[in-house]
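Only a single protein chain was left out; the remaining protein chains are all shown in position.
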Amino acid sequence: MLAEIRGLNEECGIFGVWGHEDASQLAYYGLHSLQHRGQEGTGIVATDGEKLKGIKGEGLVSEIFTQEAIKELNGKAAIGHVRYATAGGGGYENVQPLLFHFQSGSMALAHNGNLVNATALKSQLEAQGSIFQTSSDTEVLAHLIRRGGFAAFKERVKNALTMIKGAYAFLILTETELMVALDPNGMRPLSLGKLGDAYVVASETCAFDVVGAEFIRDILPGELLIIDDNGFRSEMFSVASNIAMCTMEYVYFSRPDSNINGINVHTARKNLGKRLALEAPIEADVVTGVPDSSISAAIGYAEATGIPYELGLIKNRYVGRTFIQPSQSLREQGVKMKLSAVRGVVEGKRVIMVDDSIVRGTTSRRIVTMLREAGATEVHVLISSPPIKNPCFYGIDTSTKEELIASKYSVEELREIIGADSLIFLSTEGMIDAIGRTDDGENRGHCLACFTGKYPTEIYPNADHPYEKV
Amino acid sequence: MLAEIRGLNEECGIFGVWGHEDASQLAYYGLHSLQHRGQEGTGIVATDGEKLKGIKGEGLVSEIFTQEAIKELNGKAAIGHVRYATAGGGGYENVQPLLFHFQSGSMALAHNGNLVNATALKSQLEAQGSIFQTSSDTEVLAHLIRRGGFAAFKERVKNALTMIKGAYAFLILTETELMVALDPNGMRPLSLGKLGDAYVVASETCAFDVVGAEFIRDILPGELLIIDDNGFRSEMFSVASNIAMCTMEYVYFSRPDSNINGINVHTARKNLGKRLALEAPIEADVVTGVPDSSISAAIGYAEATGIPYELGLIKNRYVGRTFIQPSQSLREQGVKMKLSAVRGVVEGKRVIMVDDSIVRGTTSRRIVTMLREAGATEVHVLISSPPIKNPCFYGIDTSTKEELIASKYSVEELREIIGADSLIFLSTEGMIDAIGRTDDGENRGHCLACFTGKYPTEIYPNADHPYEKV
Amino acid sequence: MLAEIRGLNEECGIFGVWGHEDASQLAYYGLHSLQHRGQEGTGIVATDGEKLKGIKGEGLVSEIFTQEAIKELNGKAAIGHVRYATAGGGGYENVQPLLFHFQSGSMALAHNGNLVNATALKSQLEAQGSIFQTSSDTEVLAHLIRRGGFAAFKERVKNALTMIKGAYAFLILTETELMVALDPNGMRPLSLGKLGDAYVVASETCAFDVVGAEFIRDILPGELLIIDDNGFRSEMFSVASNIAMCTMEYVYFSRPDSNINGINVHTARKNLGKRLALEAPIEADVVTGVPDSSISAAIGYAEATGIPYELGLIKNRYVGRTFIQPSQSLREQGVKMKLSAVRGVVEGKRVIMVDDSIVRGTTSRRIVTMLREAGATEVHVLISSPPIKNPCFYGIDTSTKEELIASKYSVEELREIIGADSLIFLSTEGMIDAIGRTDDGENRGHCLACFTGKYPTEIYPNADHPYEKV
Partner (left out) sequence: MLAEIRGLNEECGIFGVWGHEDASQLAYYGLHSLQHRGQEGTGIVATDGEKLKGIKGEGLVSEIFTQEAIKELNGKAAIGHVRYATAGGGGYENVQPLLFHFQSGSMALAHNGNLVNATALKSQLEAQGSIFQTSSDTEVLAHLIRRGGFAAFKERVKNALTMIKGAYAFLILTETELMVALDPNGMRPLSLGKLGDAYVVASETCAFDVVGAEFIRDILPGELLIIDDNGFRSEMFSVASNIAMCTMEYVYFSRPDSNINGINVHTARKNLGKRLALEAPIEADVVTGVPDSSISAAIGYAEATGIPYELGLIKNRYVGRTFIQPSQSLREQGVKMKLSAVRGVVEGKRVIMVDDSIVRGTTSRRIVTMLREAGATEVHVLISSPPIKNPCFYGIDTSTKEELIASKYSVEELREIIGADSLIFLSTEGMIDAIGRTDDGENRGHCLACFTGKYPTEIYPNADHPYEKV
């Protein structure tokens, strides 16, 4: 269930374009299509080759950028960012891209991911006199680049990249070039596209469709791509090793119309549902999915089993930041907010409810109750991923094992807690098979850390990450 | 396709509650669940039995009402309104409920529908010295009631109701009662529910689910229901005749989790899709629906034919009022906004695209093109309703037959215009059967005017309605 | 002291222009110069000869009107209003001008003053079926005009004017003319000016200076002036009788650069100060005035006595609506807000503090204390008008005799209450002489009701005016 796991994970979305006269506008539409990756804040920095200008704010893409704002951001290149939550908390100053002006030029950075050694690097830099303006780990890279002495800019960027650890996809914009970097484990999706003579980069390919760009290829783990007026050239700043694309991108985070490493997300999810049908064939009258992220898996399950897929749960589209929460008393009287069960569909029926994951369990319990109150005679909960038992260090600061309900209870206990007639998780094998990503041996190319506790990188225990490596 | 036909029709949503200490909060959640019926403006008027207070504004429910606003609207009863477009144009003053203060008390009105003789009545009232503060036809009813002389309030309301013609569902709130009226043809949905000791009224039953209320019954055509601290009592101000519930409520307008006259909307739509499978069996690889209103029909078609249902089209959820439209040049380069085709799903496939209606045809043409550009080898368009050939006078001011593409072209011409491989509309018989509403003889209980040109009421040609009765 | 008495009185400012291509802009600047007459709300209605358009809001002229707003209000004529407080309370709908649209045309009204028989007229109109949208007494005139049957518009306006009683200056704008009316007692200032070929009307002549217009003459009591494309013509709707210009306009309300009936306000105030020097010669070291309205009188006193005028009190200019009031604890620690005493000027000095009036006495006491705390050895309070002992019915609803401290205590008691070493009020004779307005016999042309209790019009005791005529 998207909303719930989001409390756990802090993904972002980034978009860049070089060589188009409407660069900022394209960034606007690109970011807009990546809005599901982050609704807390957004910004665009553009360059006309002479200087860098930026606009950012806390809110949605459609709220922050006015027609006038986009016009002011004229130029041939731009990078943008949508932000979910942050390492270091909220606040205007943490909204990205971060923009730095020097007497010798400017530089902007946009980052998706989380650095695991940011705290240590920051301590060192501050001891040397650096002043940080944000609590974002992104700023660490900027300081590392600026501290790089008299080497050429590209060398300083490459050196800086070798010092940071964790999951990251970076865009760096200067007056003369757009640099694109992906961490050596390739933990975040990042793709390159082409739009006429311009190049575009985005966290998800759905952004290419929206701006009319053509997909070229995915950015490689450990690759630094430099795009300028002469086209693009690629360098490796690290040998790719232990490829570990975040599995959750397929399971719930990315948009169904995006392709990650050539695999369509909707299709992957439908396959997760079909695989569930194999692993967990349940006798029931209707299949329903928790909107929005579990619809595809539910349809896959219905198709494989022949049980009709119905809209048993419906989501209210207009819940915004300013929505008034119902009082406890009204909640008890049955006031619902975001999700309601459709009585006309579930009454007197045995219902299979497909969801993508269980984090704290509270949402699942609430939905099961809702379905029963709407007249479902049985509620079977099928989860299209394995139990999440371990924290993620590639996008989360505070969550602990204690918060992950599956780390504390057996599946049977969990079933009882959420009040379902049955509860079945997809197997790890089943999940990987269904996603269908090419196997490359032992590691298989997926980050499965939240399921297995095996982390693809070192983890640095410290104030920010109070949990030791499992 | 929802967005398109909305240009044609001006529905609204109304919600009322009597006898609950959190009346305004319930109205807030109720209106929120009716938000799909109108996003231009919203208001709530509440009473504590002593006076009427109201708050309204142009925007979404979640934007207009703050926690403080709802607190100010304390009291035991409230009515609310969400507004789509208006007879008489936009503007703050036209946002409903309309609230009138007199030295002897106050009165608030909320209206869903359109009066066909509003202009004539207004002329007469102004000649007698009435001053109208809005251009809304709703205000006409208020003046008719106030002009009613020394009769009791209820009699004045009943007399006023006999003077207005058209489609209407009215809520009238005073310090002592909540009145509920439905036009004699029953053209708009309006239901009564119960929440503990309180009564609620709403345009759609989904509002009952959201506030935890229990459905009692639908309001009858020609009925005036009076709710006060003693419960409710019913009177008929007109003999119900020529029952004509708007078919489009089933086809695209209502929420899938609502029941209209006992029929679940999602189920009705799925049946429309299944009936399409009978009337228009096409050989294809995938079925896709135009989100959001055609998803259910597409799933029904897929279920009946065995062709897999896929997310071939995806809608961006975050397009708000302030969204920047792409320039013509960017549009031509392929920048999309609201809807995109999913290449990973449709590429190399024969695609069946199910939509709910065609109004101007431009949206259909755009989607067909989009699907082809994403690699669909064939695009078959199936419409889950008959061609719309006639204007609607029960919620529209300006649209003309010329704007309705189906009134000018044959289906084959239309197919060519939108660029589809095939185009098939559901038959009127098929539609009515699929909806499954109880037959009551000749008229069958549906308003089919936009398909057949047979209007259930008189039509008054005048400046506002330049078209004669067909 | 301006702020204090304002609680008592509700003046407004009005401005009109006919025949200028930048009519709304002129209204903007004119209203801006009248801003001291009301800061709660403002509006402009303009006409291009075809229709009337208006913009209004709660706030200052510079806050409500943007460049775009003024552009939208294009046309050749406009009327505008700044509002202080209102008969009937605040609220957007009460902000003027009131704008009414009829099928046969439109009409806008702006009003300065207060009707004493509004309640009675409203009762009658509602009984006949009229619906009032505001609680403003201005709307009564609109209904009276509309009820006027089939007579010509001008006749209906004149008939309506004969039915209303009290103090009023009205502007009425239609597509074809601008009507200007002043009550038969001439209780409010209202002047006519010329700017090129255009005519302007304003509550104060300072508005003429600001827009570069030339003063022509004052509007006469009982006069209806009709301005259209052919120039202006005058009719009397009532015989002027018992002329009674509000004395307080000279004493504190109008701007010092305005002339009322040919007398400059600053000069009148300086003369009030000189007269005070005759009536109340005090031995002291410095003279200071309570800003802003008492500065002129203080300078006059200093000039007449030879005691140096100093800035002993200073006002903070930037106190807006949103200013945070200091907590009680901070107040006690000496936190000041709007006014401070200048220690460098008053320390060790015998101070004469000139103020324009005493209403509740609290402000005077506060200032005296402030001066003493800043080191003044003596504080002598001189008031440039007589004691206010009676409520004003020409601009006030709720204030009672009890609130007027001078109606309850002798001057000596008052002196003790405010803690001054001496307290002297100007005599009524002295005030009238100093203002220097031409005597026209018995009545002398001033409204002195708040000092003498002799009201120039009938007073209608009722719910709104609970006090009988004194």
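Each chain carries a letter (A, B and C) given by its place in the written order, and its residues are counted from 1.
Definition applied: contacts are C-beta pairs under 8 Å (C-beta built on N, C-alpha and C of every residue); 3 or more make two chains touch, one makes a residue touch a chain.
None of these values were measured; they are calculated from a predicted model.
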Chains in view touching the one left out: A, C
Candidates C:A77, C:L115, C:L173 or C:V211 - the one touching the absent chain: C:V211
Of C:F132, C:Y199 or C:Y309, the one touching the omitted chain in the full complex: C:Y309
Which of A:E50, A:E126 or A:E283 contacts the chain that the document leaves out: A:E126
Identified contact with the non-displayed chain, of C:F15, C:Y28, C:F253 or C:F425: C:Y28
Sites on subunit C contacted by the missing partner chain, in the whole complex: 22, 25-26, 28-29, 32-33, 35-36, 39, 60-63, 65-67, 70, 195-196, 206, 209-213, 255-257, 259, 263-267, 270, 295-296, 299, 303, 308-311, 314, 316-320, 322-324, 326-327, 329-330, 333-337, 340-345, 374
Where the unshown chain meets subunit A, residue by residue: 100-104, 119, 122-123, 126, 128-133, 135, 142-143, 146-148
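Everything below uses one rule, namely that only the chains that are shown with their structure count from here on.
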Overall pattern in which the protein chains touch one another (line/ring/star/complete/other): line
Chain whose Cα centroid lies at the greatest distance from that of subunit C: A
Gap in Å, rounded to a whole number, between the CA centres of subunit B and subunit A: 36
Sites on subunit A at which at least two other chains make contact: none
